[in-house]
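A single protein chain has been omitted from the complex, and every remaining protein chain is retained in its original position.
Then we have chain A:
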Amino acid sequence: MSVLVVVECDGGEVKKSSLEVASYGSQVAQMLGTTATAVAVGEATEANLAQLGEQGISKVLYDAEPRLKDFVNGAYTKLIAAAAEKEGAQVIVLANSNIGAAVGSRLSVRLKASLATNVVELPKNEGGSFTVKRGAFSGKAFADVVLTGDRKILAVKKNSIEALHEAGKTATVESFSASLSDADFADAPKQVVMQDQAGGVLLPEADRVVSGGRGMKGPENWHLIEDLAKALGAATACSKPVSDVDWRPHHEHVGQTGITVSPNLYIACGISGAIQHLAGVNSSKVIVVINKDPEAPFFKAADYGIVGDVFEILPKLTQAVKELN
C-alpha cells in the first residue's frame, strides 16, 4: 500500500499544479500511514525532482527516455501503470489537467480503479468509506464522491490545495523504465505548437488573471488589459463574445465552453458576467469586477467592484500597482 503521485514537468521545472498534487499525495500518504512516491513525466532535471522532498515526497521515479518529453497518451499511461504496479499503489494522485485527465481516465480502466476528477479537498477515509469532494455543475456545486474500488485515482483541481514547502527535505531520484516499445508512441504528437503568452504567464497555471469583455470595445484597447496584467504578473483572458469575434484568440476564452480557471485573483474588465462566464471563473479566490453598469450581474459574484469606465480605471490601477512595487 502506497500513494503514487504523477508529477508533470516542463522545460526542466516541475509545474506549479504538480507541486500541489505532490503535497496532496504526501498528505494522503500520511493519512493512510504510508509514504508517497512520485513518477515524473515531461522534461525534468534531477535537482528539481529531488526538491519534491519539500512537498513530502520520499522517492521520485524518472524515465529519461527522450520521447517522453512531450505528452504521449499511450506511453504515459503505460509508464504510470508500471510505476503503480512497482509501488503497489492503492491511491494515485494527478493534476486535473489535460494530461492528467487523458492519462487518469485510461489508467482507471487498466488498473480497475475508481476515478474522481476535479477534486478540491483532501479525502476522508472513515468507516471503510473513501470520500472526496469534487466540483460539479460547472462550479455551481460540489459533490462528495465515494470511491468504491480498491484502487483510487484522484485528479486534483488547480489552486485548491496549498503546496507544502518543508525547506531542506529532499527526495531520492531513481531511474525507472517501463520497457516502452515503438507501439506505445503510436499516438505521439507530430508537432507541438506553443502560444506566445502575454508577459510569459500561462493562463491555466496563473495565480492572477486580468480578463476583458465586450466593454473593452475592440482589440486595439487590449494594451490596457496587458499593462495591468504585466504589472501584476498576471495572465490575460477574455469572455466568449470577445473570442467569437476574434478580438482575442480562443485559448484565452474562459467560461462554460472555454477554459476553467481558479486563480487567487480574477479581475474582470467590461464583462457583464453571464452565467456561462461565471462557470469558468467562480472558483477564483478573489473576484474584482470593473463595469460601467452598476446592474451588471457580475457584481453579485464579486468580492470587490468599481462602477465606472474601464478606460479611465485600468491605467489608474496599473499606476497604483507600479507605485506599490
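Quick notes
In this section, a residue touches a chain if its C-beta (ideal position, glycine included) is under 8 Å from a C-beta of that chain, and two chains touch if they have at least 3 such contacts; residues count from 1.
The rule is short, and it goes like this: contacts and distances are computed from a predicted model.
Note on the omitted subunit: UniProt lists it as "Electron transfer flavoprotein subunit beta", one of the names in "Anaerobic dimethyl sulfoxide reductase chain B", "Sugar ABC transporter ATP-binding protein", "Transport permease protein" or "Electron transfer flavoprotein subunit beta".
Of the candidate positions A:Met1, A:Ala47, A:Leu202 or A:Val245, contact with the hidden chain is made by A:Leu202. When the whole complex is considered, the residue among A:Val5, A:Val156, A:Ala178 or A:Ala302 that touches the unshown chain is A:Ala302. Contact with the chain not shown here comes from a single listed residue; of A:Glu46, A:Asp70 or A:Glu226, that residue is A:Asp70. Checked against the hidden chain, the listed residues A:Ala64, A:Val146 or A:Val245 yield one contact partner: A:Val146.
Across the entire complex, the residue among A:Leu32, A:Ala50 or A:Ala101 in touch with the chain not shown is A:Ala101. Residues touching the missing chain, restricted to chain A, are 70-71, 73-74, 77, 96-99, 101-106, 108-110, 113-118, 129, 131, 135-149, 186-195, 197, 202-205, 208, 232, 250-251, 253, 256-258, 264-265, 275-276, 279, 282, 285-286, 288-289, 299-309, 312-313, 316-317, 319-321, 323-324 (touch as defined at the top).
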